[in-house]
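There's a structure below that I have some questions on.
As you look at this complex, bear in mind that one protein chain is not there, while each of the others sits in place.
By written order: A and B. Residues from 1 in each chain.
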Amino acid sequence: MRFLDSGNAHEWAGTFTADGVFLANAHPEPQSGREAIRTAAEKTSAQLAEQGIQRRHWLGMLEVEEREDGSVEAHTYALIINTVQGGKPEVLLSCSCDDVLVREGDGQLRVKHRQVYRDDLPK
Amino acid sequence: MRFLDSGNAHEWAGTFTADGVFLANAHPEPQSGREAIRTAAEKTSAQLAEQGIQRRHWLGMLEVEEREDGSVEAHTYALIINTVQGGKPEVLLSCSCDDVLVREGDGQLRVKHRQVYRDDLPK
Partner (left out) sequence: MRFLDSGNAHEWAGTFTADGVFLANAHPEPQSGREAIRTAAEKTSAQLAEQGIQRRHWLGMLEVEEREDGSVEAHTYALIINTVQGGKPEVLLSCSCDDVLVREGDGQLRVKHRQVYRDDLPK
C-alpha cells in the first residue's frame, strides 16, 4: 500500500501477479490483470495529486493462513485516510480485505486475488 | 475481535476462559464468565444489525510479556469504528486494553481477564 500511497502505481501493480484480479463491492467490474490494476491506480493517483490529497491505506488485524497448495490467504481490516494540504485528516472508508497470495519464481509473494468490501456498501 | 465484528458472539465468547472476566471503566459491573460475556455481545450485535452498522475493533500497539506462571500479559490500544450502511466511518471510541491470557488444555490461549479503559472516561 506504500507504493500506492506514494503515487507509484507501477510498483504497486507489481505486487499483483500478472493475471491478478482486484474485486471490490464498490465496483461492478473486476480489474483483471496487472495492467488494468496499474491503469486504475494511475488514474486515482493523478486525481489525488491534483486535489493535494495525501491518502494513506492502513491495513491491520491481519489473519494469515497457508493453504495446502502453498498459496496464502490473508485477511485484513483497512482504513483509508485522506489529508488535504492544510487540512485535517478524514477517515474516508473502513473496509475489509481478503487476499490470496502465491509465491512466484523470484521468491516474492504476490496477490493473485483481492476482494475488498467497503463497510458502507452491501457485501 | 473479528468474531465480535462479524456478529459471532458465541465464538467471540470462546476466546475467553469459562471463568473469564471482562471489566470496563464504562460499566459499573464486570461481566463474569463466558456466558455473561456472550449474552452481552449478542445484545450489542443485535442492536448494531438493527441499526445497519458494521462495527470494527482495531487493536494495535501490541505489547506482550510472558509471566513466570506461563500466563501472558497483552496490552493494546483499541479503536472502535462504526460505519452505517450508506454513511461515513465514525471513530466512535479510543481505548486501551489490558489482557491476561492463559494457555488451556487444547493449546489455545484464552483471555482470563480483560480490562478496557475508554479514553473519554476517568480511568
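We take it that contacts are C-beta pairs under 8 Å (C-beta built on N, C-alpha and C of every residue); 3 or more make two chains touch, one makes a residue touch a chain.
Quick caveat, the model's predicted, so the values are computed rather than measured.
Of the listed positions A:Ala40, A:Val72, A:Val91 or A:Leu109, the one in contact with the omitted chain in the full complex is A:Val91. Screening A:Met1, A:Ala40 or A:Val72 against the full complex identifies A:Met1 as the residue touching the chain left out.
In the full complex, the hidden chain is touched by chain A at residues 1-2, 54, 56, 58-60, 81, 83-91. In the full complex, chain B touches the omitted chain through residues 60-61, 63, 75, 77, 79, 91-94, 96, 119-122.
By definition in this document, only the chains that are shown with their structure count from here on.
Note: centroid distance chain A to chain B, computed from Cα atoms, is 28 Å.
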